[in-house]
Every structure is written in C-alpha cells, then in structure tokens.
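Heads up, one of the protein chains got dropped from this complex, but the rest are sitting where they should.
Up next, chain A:
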Amino acid sequence: MSATFLGMPGDFPTNAARAVKDSQLRYNLRKATHTIRGKRAAVVDELPDWHELRAAGKAVKDETLRHLDRYLLQLEEAVTAAGGHVHWARDAAEANRIVADLVKATGETEVVKVKSMATQEIGLNEALAAEGITAYETDLAELIVQLGDDFPSHILVPAIHRNRAEIREIFLDKMGDAPPGLTDEPAALAEAARLHLRERFLRSKVAVSGANFMIAETGTLVVLESEGNGRMCLTLPETLISVVGIEKLLPTWRDLEVFLQLLPRSSTGERMNPYTSTWTGSAEGQDFHLVLLDNGRTDVLADEVGRQALRCIRCSACLNVCPVYERTGGHAYGSVYPGPIGAILTPQLRGMSSELDASLPYASSLCGACYEVCPVAIDIPEVLVDLRAKAPHGAAERAGMRVAGWILNDQARLARAQHAAIRLRRLVPKRLPGPLSAWTDTRDLPEIPDESFRDWWEREG
C-alpha cells in the first residue's frame, strides 16, 4: 500500500538537494519530461486557434467558479434526478468516512480504483485500509507506485521517476502473478499488468473513481484516460463511488468541447485521448454515489489572486516544462500535487504552517514557462509571488531585506553603500559565509568594480 504525503518531513530545498544528486532520477526525469514536452508543443502548434481555446477555457472556468454554489446545486439536482446519490464532504476525514461507510454497506472488502488525484489528496487508500478494505489501483503507473510502496511523483505519470528496468524489478518482486521470464520491454510490462488486473476487474463489485469534469446541466461525470482500465472499473462493478473536487464543474455539455481539445493536447500530447467515458446518475443500472469534496477549496476560492489555481484541469503540462521539477522530481514537493501547480495549490489547500508548505512558494525561479503552457492560463508566477508575501519569513532574512530596502530607497544611501563596498572589496573572501555560501559553493563572484556607474556619470556623463 503506498504511503501518504501527510506529515512528510523536511522542506523543499533539503528534499531537492537530495534529489538533484540522484543521477538515475535526473536521467529518467529529463528524458520523460523532454519527450512529453516536445509532443505537447507539436500538437499545440497544429491548432491555429489555440490561444482562443485557452482563453475560452479560462473564461468558462472563471464563470463556473464565480457561481460555483449555484452550479453545484444544479449538479446535485441533476445527479439525484438520474438516480444517483450526492454526498458533501467538508474535508478529507469526512470524505474518507463517507466512502468507507458506502463500501461497508455493500459488504465488500475490496475496491478497484480509477486513477484519481482527489482520492490521493485525501489519502483514501490508507483510510480504507484502516477499515479493513483493500483498494487496488488499476492505472498502470499507479499500480507501479502502489506495488513499489512508493509515492506518486507526477500528476499524469505517477511513476515517471522509474525506468523500465526498475519497473520490471518491482513487478517480479511484488506482483504475485508476474511471468517469470518478464523482460523490460514496454509491451511485456503492460501485458503483465493487464493480465494481473483483468482478474481483479471481473471480481470486484465496488469501484472508486474521480472525474475530470462534471456537467452541471445534466449531472454527467466525465473521465479521460489512455489505457481503458478506468472504463473497466466504471462499467463492471455494481457500485460506483466517485470522489470529485467541487471545482471540477462545467456548466454545460457545450463547454466540454473546449476542454476535450485543451486537456489531451496539454497532458499526453495527443490530439485526442483514446478513451472518454461519461456517466449520468444510475443510468447504467449501477448504484452511483458522488462525493463532492471541499477540503480547503472554498478557502482558495475566497482568495482574489490564488483562486485561479482552481481553474486547473490537472493536465500536468506545467510539470513537464518546469526546470525545477525536471531536476527534483515530484517527491521533493511532499504533496500529491508536485511541480508548479503543486507549489501554489498545496500551500493554499494546507496552509503554510509546516516548514515544507512554507517553502513551496519558493520552489520556483519564476521563469514563467508554466504560465506559458497552462491551457487555462493560470498565472502561476503571480500566485507564487502573492503566496511569498503571505509566507512566514525568518528574522534574519526580514532584517536583511529591511536594510536593503532602506538603502535602496534613497540615492544618497545607495551611493554610500556602493562606496563602502568599493573600499572593502579586497576583503570579500572567495567563499562567502552563512546563507551566501550557497552562491560561492558553485559560482565565482563578480569583481566589485572600482567605480559605480553613478559616480562615473557624475564625473564625465
């Protein structure tokens, strides 16, 4: 059973420093992110109206968020009218309790799962395990993570940090029915997983899923996937429980048109994903339950700058272009949401009281690559900077920044500081002490010149 991220020790810089030293990890990440990055860029460039689509996606999401209460009630009504049951969960504990009770009511002790970020966010698998219920992940990458007793490290490709050889080891080690002569060919690995999972699909009476979108107008849930394993879970079991964040709404069917273009191209770099499943209430004869999850989202919605993070459609494009993510992988972020979106979403959902969460808004060089690729135009750098203003700052840093601010606020003070620096420049050591040693560990310092520009200008400008 894979562990949860709750209460992970350390802060981002420490986790990241460990990760950048892992050469296998660096190689795996670089290769994978650059491949998906290239594919995304190619299929996005094909569309002459990408910018309009992106603006439309942003507008639809903003409109939904502005009237979220109304659309949620509309959704509830539609789902109920179609024979489904709607449950409201304020936080992780409440959502886990609702799902566990629903599973127990069926008398089953096993559930199959469709890959879902929401259930990972609330630590559902662990909560179910505590109630004697085993949850089996059916997405190939999730399965690899689960078998390896590992953390997911990417939104879309949770096992991105693993290469084929490592996956083969995990299967041989942990998957009871792995064929003994298993090679590390992708097809062989996929086939082994397929056989392993098939038996499970046929046996399971309860499935748990998330959803990519919910349509308020019709009460329909939508899942996009690549492998088709989700579809097996969605259709075969007698009971289906979907746990979905309240922000995943779209007002109407027509709105889906925009997102079915934005999401696959941004996430897997495909024109269209192989499987799109939709279901409405209990129309398929299944007992259907929808758990609507808040877990901090209404607080995010209340924040004028930060609320744009709720537009996120979890495509992971921002992860694949992020130079920081590329070198650290997802684990350093200590959350199911890694990379740029994790750096803004996690501190908003969890607050910044832990050292880890307070360090996340700084896990970026503000290069802006994430904003550029985001299909719903979330200005991630803007939110990062806003969160930094709210994050707790150490006393030494605060004092330093205040002094710097005081000097820089006045030309005479700045000139005096420059003169002092010039006088003392011979005393600057090659290796700086304290936090500034971070600079001189790997970089030479520039020489302090013998005259500032303003003095030169004064003299002969």
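The working rule: a residue touches a chain if its C-beta (ideal position, glycine included) is under 8 Å from a C-beta of that chain, and two chains touch if they have at least 3 such contacts; residues count from 1.
Here is the rule we use: contacts and distances are computed from a predicted model.
The chain not displayed here is annotated in its UniProt record as "L-lactate dehydrogenase complex protein LldE", chosen from "L-lactate dehydrogenase complex protein LldE", "Glutamyl-tRNA(Gln) amidotransferase subunit A", "Biopolymer transporter ExbD" or "4Fe-4S ferredoxin".
Only one residue from A:G176, A:P429 or A:P446 touches the chain missing from this view: A:P446. Counting over the whole complex, chain A has residues 12-13, 16-17, 20-21, 26, 323-324, 327-328, 361-369, 371-372, 382, 385, 387-391, 393, 397, 401-402, 404-405, 408-411, 414, 418, 421, 435-436, 438-439, 441-446, 448-449, 451-454, 456-458, 461 touching the chain that is not drawn.
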